[in-house]
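Here the complex is missing a single protein chain, while all its other protein chains stay put.
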Amino acid sequence: MSIWPEERVLPLERDGLNTVDMTINVGPQHPATHGVFRMVLTVDGEVVVDCEPYIGYLHRGLEKLTESADYRQAMGWWDRTDYLAGMCCEMAYCMAVEKMAGIEVPERAEYIRVMMAELSRINSHFMFLGAFGADVGSFGTSFIYAWRERERIYDFFEEVAGDRMFPTYFRPGGVQMDLPANCESRVRGLISSIRQGIEDFDGLLTGNEIFVERCQGLAPMTTERAINWGITGPILRATGLPWDVRKAEPYSVYDRLDFEIPTGKQGDIFDRYFVRLAEVYQSTRIVEQCLEQMPGGLVLNPDLPKTLRIDKGECYIRTEGTKGEYGVYAMARGGNKAYRMKLRSPSFSNLAALKEMVVGSYLADAIIILGSLDIVLGEVDK
Amino acid sequence: MALNDATPPQVKPYVPDFGSEAERLRPVEIPEARAAYRLVLPGVMQVGVDTVFAMSRKSSLWPMTFGLACCAIEMIGTFMANHDLDRFGIVPWPSPRQSDVMIVSGTVTKKMAPAIKLLYEQMPNPKYVISMGACATNGGPYTEYDRVLQGVDKIIPVDVYVPGCPPRPESLLDGFLALQRKIMEEKRTVG
Amino acid sequence: MSFGDPFFGISWLDAIIRTVIVVLVMTVIVVYLTYGERKVVALFQQRLGPMRTGPWGLLQGFADAVKLVTKEDIRPANADRWVFEFAPYLTFIPVLMVLISLPFARDWGVRNMTLGMFYVFAILGLNIVGILMAGLGSGNKYALLGGVRAAAQMLSYEIPLVISLLSVAMIAGTLNLNAIAGLQAHRPFIVLQPLAFLIFFTAMLSELHRAPFDIPVAESEIVGGYFVEYSGIRWSMFQLTEYASMWAFSVFGSTMFLGGWEYPKGGDWGWGWQLFLTFVKSGAWIIAIMWVRTTVPRLRIDQLMSFCWKVLLPLSLAQMLMNGFILVYGWPQELLTVTSGAGAVFLFVLIALVIRRPKKKTTLLGAYRQGSLPSGQGSAP
Partner (left out) sequence: MSNAATTEEFPGVAALIHKHLPKAQFVASRTSNDVDIRTDPAHLIELVEGLKSRPELAFDYLRNVVGLDMEAEGLEVKYHFYSFAHNLHVQVSVPTPPGNPHVPTLTHLYAGADWHEREAAEMFGLVFDGHPNPKNLLLEEDLRIHPLLKAHPLQKVEILQGIEEPTPGFKF
């Protein structure tokens, strides 16, 4: 039985008891790592004393491949970054290309984009709610509740754009095609079912004593530390700072839409959960307003060249992805391919702060702290 | 102020160093498998036993809870209420020791490949592998990038390939049905 | 056949025959419990559950069993051989021994023991040894953590479990399970002892490693716990143990609190009726366990321990003390219901007060609809 490596057999003196720290490898295959994330936890009994995260098990060369393909071809790789909300990523990518090339987007296309991106955000947040419930230990029931709404949204995506997860529906200069005829009634039905889903989650998790007891006061984060780590999105908002790229640096038509930024107070796990739950509701409001305000007209700029060539351009586009600030740095130096495109993914920065949150908590809490970060390995590893 | 003025350019040519990568990516060695199920009643009850065994095996395929990339989302979706793999007796199981099927759901990078090999070796015989999606089958859209393995069948044997990027839940269901047909067909030859 | 007259007049042969019957019945029941659990969970999760293996998936449990038996049996290289290989049997044997003492009908059981309840307590403690052996012998850190967690948890929860049952035994005045069931012909003990029932049910969930106390086998934390390295037939022994002990506990619990084979309104129509009552009561008990499992998240180990030592143990001791006063001074038995009911209410109040619940429970949508939340200020508790 060689459970402990040799160098760790020396007993450490703690509280008068001779104890031995044990390292536990979690991942890359583990039911709670949300993909292929790996962390090595050093535990003293049940308490985590050290944590070392390892990433890169899904590093598949998004940026390198983008440099090798045409602007329109490369989009397929970008919506596979945050694979829970492909449309949000497509939006950031298209905005980067449009900004460098100076392409105008028709107004109707902007509203369609915002609507689809918000539905993607709902999709991603429901995935979080389901997976988080499973991490806390509710045996898949939360997953099934979440998936009911997700499947409806996927069906709608399929109807509009032709694919469930990665439709590559957006184009530099608009969207691929117009919405189907019955879209408005479909979306209204979708919104009412999503709101029912929020109430179900409220009943299943928010009001559950064990869930509250597990989550409240766990791994609190102050706003200053969160900013220093570069944490954005719901985790930053849970600390009490109402900062959202959609409000702070509005893009697309978000400045014409009325929505609120839900915030928490202590930045603990429960606040992160609650902020996301509230954001789902805000997103349904945005989708409703998009339907009301949507003008007629074209959905794709008719003056686009056949091959998109950009002589010179450089920009850093920031959008509010589902996990935080989803930024795209783009640089063009002629030709039909980007010279460099860099993804600033929110999960990457949020995950970097994992060690600070995990150390000192229980082993079981380490799992739900990781779950509360809501990482997507596709955008962490690029 | 002056930029880039100090040193004359002494650019070394770029020589990549791959470390011990070739060793890490050696395909899994499959020994002459002697599983327990082959030793049960050899030659005594010829008729029907292997059929019963194969039928029970195909009705209770437990995949490992193991998601690699985007396809994992559709894989989870297949387990959920709309497509409910539990109807076929397929329930996910967290430990490789208790599972029969490995669904390779997503891009296999060269960093992940040793872990997948290890997981495959940890599964008890008889074991099956479903390669789900374009990435697991041949690298898919990422095949040109050199950190990506061009198909999981380079390191472990694959039984069923499910096409798509990502495959729809119905495709994965079809893959499982194909695996069930395969188990029934090979009951004579494998055991 | 009753407890009085053994088969062929030979006592040991009678015992063996009865034990074999119980084991066979138990195996079939376990197979259908796994099927039933999947169906019940599917019901709670808006799914169908097994449908294709036999009509409505009725053969699913048999398919799983045959598959597990024919799987390869792996022993990890760094496992401790004998400890690893014997652990599944040592976990299973105590459950089997518990089954020997349970009355399934007035005369149906393997042995009618005078000290039946004491025997059950004594045997159940042995279960821990096998689990700890599995955890230590696997050479796996998840298994080690699971084994140690299981040992700590089961040892702690055994105390409130036993004390809550002792308060029932005080009222019954006997430790014979058959006699205890017979005493509940008109008034099940759950009426007299609701607090003891609640404590017993909670502690039983913990002893069985069911949610919300499934910490030793937590899938999302330690990947199954102490049996993570087992495969094939040895792992199916653990599965058998889990469901067999669930069944044994539900029969035992329904004997103690729900009257076992005795109809609560009185009346007796033979052994078939008694068996049916046992089946229904233990089935309801099992469905309650599964219901809890599908809806409740998992506790953390320190919360689990403090709940046991700070809440359940004092309350069960208080219950026993109250019973003592009432029984010694010969006060009316209705007072038992009153005091124990008050204790149960106190337990709920205590849980409600201790847990830091959000100030506005389930008012998220309501708050937004009323527009009472200022913009940018949000909705945190």
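For reference, chains read A, B and C in written order, and residue numbers begin at 1 within each chain.
The criterion applied here is as follows: contacts are C-beta pairs under 8 Å (C-beta built on N, C-alpha and C of every residue); 3 or more make two chains touch, one makes a residue touch a chain.
No experiment lies behind these values; they were computed from the predicted model shown.
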{"item": "Interface partners of the hidden chain - shown chains only, full complex considered", "value": "A, B"}
{"item": "Option from A:V49, A:M177 or A:I227 whose C-beta touches the chain left out", "value": "A:I227"}
{"item": "Full-complex contact with the absent chain, from A:L190, A:L205 or A:L241", "value": "A:L241"}
{"item": "Those residues of subunit A which, in the complete complex, touch the missing chain", "value": "55-56, 59, 61, 63-65, 68, 99-100, 225, 227-231, 241, 243, 248-249, 313-318, 325, 327, 329, 331, 340, 342, 344, 348-349, 351-353, 356, 381-382"}
{"item": "Positions on subunit B contacted by the hidden chain, ascending", "value": "1-4, 6-7, 9-14, 16-22, 24-26, 110-111, 138-139, 143-147, 150, 154"}
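Note that in this section only the chains that are shown with their structure count from here on.
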{"item": "Top chain pair, ranked by how many C-beta pairs fall in contact", "value": "A-C"}
{"item": "Distance from subunit C to subunit B - Cα centre to Cα centre, in angstrom", "value": "37"}
{"item": "Intercentroid distance (Cα basis), subunit B paired with subunit A, Å", "value": "27"}
{"item": "Contacts with 2+ other chains: residues of subunit C", "value": "45-47, 219, 223"}
{"item": "Junction residues of subunit B, two or more chains touched", "value": "65, 80-81, 94"}
{"item": "Residues of subunit A defined as touching subunit C within the complex", "value": "1-3, 22-25, 30-32, 46, 133-141, 144, 148, 195, 198-199, 202-214, 216-217, 237-238, 242, 260-266, 270-271, 274-275, 277-278, 281, 362-365, 367"}
{"item": "Subunit B residues touching subunit A - in the complex, by the definition given at the top", "value": "64-70, 72-74, 76-77, 80-82, 94, 96, 106-107, 109, 111-112, 115, 119, 135, 141-142, 144-148, 165-166, 168"}
{"item": "Residues of subunit A that touch subunit B when the two form their complex", "value": "28-31, 34-36, 56-61, 64-65, 68, 76-77, 80, 83-84, 127, 143-144, 147-148, 150-151, 154, 164-166, 377-378"}
